[in-house]
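For this depiction, one protein chain was excluded, whereas all remaining protein chains were kept in their positions.
== subunit A ==
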Amino acid sequence: MFAILAAEGATEHNPIIPLWQEIVVGSVAFAILCFMLMKYVFPRMEQTFQARVDAIEGGIKRAEAAQAEANQLLEQYRAQLAEARTDAAKIRDDARADAEGIRSDVLAKAREESDRIIAAGKDQLAAERATIVRELRTEVGTIAVDLASRIVGESLADEARRKGTVERFLADLETVGAGNGSANGSAVRAS
């Protein structure tokens, strides 16, 4: 090819035969460019790209983490709320049950108390009645003996006086009977 072009002979320079000086200059210039750009510029660009990716992905990741945490908290609060509601219901139920128990207790106690009071009253009444009956019996005996002795003593004196004595005795009885009840008086009069 060189031979052909040289054969034309018209040109001093051949455009496809490189000048070695330019090869040297071009190589050095390109090497410097490569060195500067590949050492100081493009690695930093890669770093920046990476940092940008990290920033975006990191942001997304942080947002996701925050979202997850918020969801977890919400879930936790819901659980706590439900628990609190259950607790409250339980407490209310317990209180109601307690109140019921207390009321029935109190009622039972009151009934028991009233029963006891009634029983005590009955006992006391019975005891008093027994005492009265016993006293009355003694008194009736004494009175009967007294009357009998008077009747026996008077009959020996005179008829009239006997009459008077009985009358007096009866009057006495009347007065006593007014205090001790008419039943005794009439019983005494009947005998």
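The definition used in the following text is that contacts are C-beta pairs under 8 Å (C-beta built on N, C-alpha and C of every residue); 3 or more make two chains touch, one makes a residue touch a chain; residues count from 1.
Keep in mind that, in the parts below, contacts and distances are computed from a predicted model.
Comparing "Phosphate-binding protein", "ABC transporter permease", "ATP synthase subunit a" or "Cytochrome c-type biogenesis protein CcmF" against the UniProt entry of the hidden chain yields the protein name "ATP synthase subunit a". Mapped onto subunit A, the footprint of the missing chain covers residues 10-23, 25-27, 29-30, 32-34, 36-38, 40-49, 51-52, 55.
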